[in-house]
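One protein chain is absent from this view; the other protein chains keep their places.
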Amino acid sequence: MDMKRDYYEDVQLFESNVVLFWTVVLLVFLFTLPLYVPSYRFSLFNLVLVHVILAVGLNILVGNTGQISLGHAGFFAIGAYGTTLLMTKLGLPFVLALPLAAFISSAFGFILGLPALRLEGPYLSIATLGFGLTVTHIIGHWDFFGGRTGLQVPPLDLGGGFILKTDVQKYYLILIITIFLVLSARNLLKTRVGRAFVAIRDSDIAAEVIGVNLLIYKTLSFAVSAFYAGIAGGLFGFVLGFFNPEPFNLILSIVFLVMIVVGGLGAIAGSIMGATLITILQYSLLKNIKEVPYVGPFMVDISSRWFTVIGLENLNSIVLGLIMIAIVIFEPLGIYGIWLRIKKYWRTWPF
Amino acid sequence: MKGKGRFWAVLFTISSLVLWTGIGLCGAPGFDDKEIRIAAWGPQTGPAAPWGSVARAPAVLAAMINEQGGIHGRKLKHFVRDDQYNPAQTKVVVKELVEKEGIFSFVCGTGSAGGLAVKDYLAQNKVIWVGPATSVKEYVFPVQPYLFSVYPLYEDEGSILTKYVIEKLGIKEIGVVYQNDPYGKNGLDGVRQRLDHLKMKAVAEIPVEATEKDLSSHVLKLKSAGAKAVLMWVHPTTGVVLVKTAATIGYKPQWVASNTLSDFELMNKISGGLWEGIITGAFMLPPDSDDPRVVKYREAAKKYAPEERFGVFFMAGIMFTEPLVEALKRVGKNLSTEAVLKALNSMKNFQGVGPKLTWSPDQHQGSDSIQIWKCGPGGKTILLQDWTVNELAHWKKK
Partner (left out) sequence: MYGQLIVEGLSIGACYAVFGIAVVIIYKTSEVINFAQGEMAMISTFVAYHILNVYGWPFWYAFIGALFFAVLLGVFIEVCFLRPAKDPTVLGLIVITLGAEMLLMGLASWKWGAEQKDFALPFSFHKTHELFKGVVINDWSIAVFVMAAVLMIFLYIFFRYTKLGVAMRATQQNEHAARIMGIKVERVFSFAWGFSSLIGALAGMFFAARSTLDPAYMMEPFLRAFAAAVLGGLMSIPGVVIGGGILGILENFVGFHWPAWKPIVAFLVIVAVLCIRPSGLFARHYEKKV
């Protein structure tokens, strides 16, 4: 918000000591989370973190570079299958398999970036959509990938027989990777590469004129984004323990896109908030409303009068849809925009 | 830079402390003196939601039992959780149930990926799982100590149906349409097993995706291959589309379908009456049967779940729960997981409204037989062949 006065101010990690302080508080909170929250919640938190990684990567592509992708479930799947297969078939350790799978995913991202040089808007979205569908289709048809049955994920061995078993243990691993990747994304966007991405988003022709190589930077953006999706996918496999191609469908790609738009395009904090909010809403908003005292019987009564009691669970998708609509209508910048406004309000308070 | 390193070191110490203090793994106990908690997951929303009725049905059985005073003084409490057919959601809801509510045993449980994602977790927490609402080989081969399967294998079904078509109907030109997933492929394996045994070959084997809505090329392929009987291991909607499309081009083979398409009342309605004359496998008594047990369940469903259609899958939910209730009754007052496991493991030729069930410590595939039905006018069930065993079943030859 404030003017930047010198270069070092631009590249430093924290804008002020206040930000530093709250970041430390947040980190300490995240690292001590298992002390306050029962452990069964952690399979959900792990999913949230995995989605945060993916959303941060997707936001680099969509929010910062201005390219749309409806195929990120494909990269996610490549990450998940790549990591698991590299570990089971080639016997690679986890620490090698995960980045390697992410690089494979990133290579596919590079390939998908090539048509993006010519396509835009809905045409690019259908091309990426085709990519996502093709990946899951091939996986589902090839027995090497476990077909539709799916794959059993090997134990998460960090090396030296140090195996992570419980969700809480995996939570720490995923948390550390998430923090690392979020910081990397933040740094990347402050470099020449990040500025080139933004230039392409604002006007690719103008960017080309001032010397941004579109071929390199557009494909690079896809590759980086796919790398994040690959890491997220690899971790997703371990969160599940067993997976088949079913979850990596078009709906998942769409949900990823919803996360960053609701969170705030082009803002890392936005993707974190969006992924957290949408995942938690999707997995636990208004679930089992029948068992809630007072509200439950009331809703059952309404349902039996005008709707069906069997379908009451669908309230989840109705309310989620309304929340999505409301956020976009009232705040085009997403939750990040709301956050900015609150900040501005308190900064100038009481004036 | 030094401060940063120290900060990370502190965080590392905290987290390892948290890990060492050993945040509990154990689930809450699944029963007390007043109630026994059972649960099922299944898609209640989203595209797969039609499969969800099976998960709701045990509530009817629980209500019936509770009305009669429960099992040895304990009431049954049934939880249903929506997982949208997504293994990630299955894992979240199952963990919450086990560690927050405390579940004694899961029943039904739809969706193979979700089931495979949680089965080890359930075993670690000593939670029994009876009657998964789908047949998955990985559930029972090798034996999972806490998992008891009721559903006949699709492979056996395929073999028995093929035998019926060849021997009783005398049709030699057999086409297969199978969904490209374990369900469809197991069915196809069964057909092949029987055909190999008779030294024959199917004239066409066509894969189909569950989401496909336009199947004219599939039907034309069957027609041009000259299939006189077509066996289907597909989604009910796919089955309806196949039959409708065949009618448009005047192709009339003998359709034979898996037990997942045996809900004649529904299938006949949504196919516009075209389901009449179709032969299917079946894993329990028909819901419109006059058998006293079925009548009892039907009345109970009308009373406790008036909105539900008493179709095959709703009744199947009750059928999958029957053996657990039986085991609980046999165990008596001193309830414990081990005792119920023992009772289940020693169950022999138990028959509710489903097939005869036999479990032993080294065999948890409970049933080996199916019935064969035909859809009569108006969706009435015609019994063609009573419980039939697949004599070629590979898993019994050991």
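The first chain written gets the first letter, and so on, giving A and B; residue counts start at 1 in each chain.
The working rule: a contact is a pair of C-beta atoms (placed from the backbone, for glycine too) under 8 Å apart; a residue touches a chain by one contact, two chains touch by 3 or more.
All values derive from a computational prediction rather than experimental measurement.
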Seminar exercise, completed: Given B:R293, B:R309 or B:K374, the residue that touches the chain left out of view is B:R309
Problem set entry | In chain B, positions touching the absent partner | 44-47, 49-50, 52-53, 180, 206-209, 211-214, 216-218, 220-221, 223-224, 236-237, 240-241, 244-245, 247-250, 266, 269-272, 309
Exercise. For chain A, which residues reach the chain that was dropped from this view?
Worked result: 62, 68, 115, 118-123, 125-127, 129-131, 133-134, 137, 141, 203, 205-206, 209, 250, 254, 257-258, 261-262, 265, 303, 306-308, 310-312, 314-318, 320-325, 328-330, 332
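Simple rule for what comes next: only the chains that are shown with their structure count from here on.
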For this session: Express in whole angstrom the distance between the two chain centres, defined as the mean CA positions of chain A and chain B.
Result: 34
Seminar exercise, completed: Listed in rising order, chain A residues that touch chain B in their complex are 24, 27-28, 31-32, 34-35, 38-41, 43-44, 47, 140-141, 147-150, 152, 166-169, 172, 236, 239-244, 246-247, 283-284, 287-288, 304, 308-311, 313-314, 316-317
Problem set entry | Residues of chain B defined as touching chain A within the complex | 7, 11, 14-15, 18-19, 23-25, 44-46, 53, 56, 81-82, 85-89, 91-93, 95-96, 98-100, 112-113, 116-117, 120-121, 138, 180-182, 185, 307-308
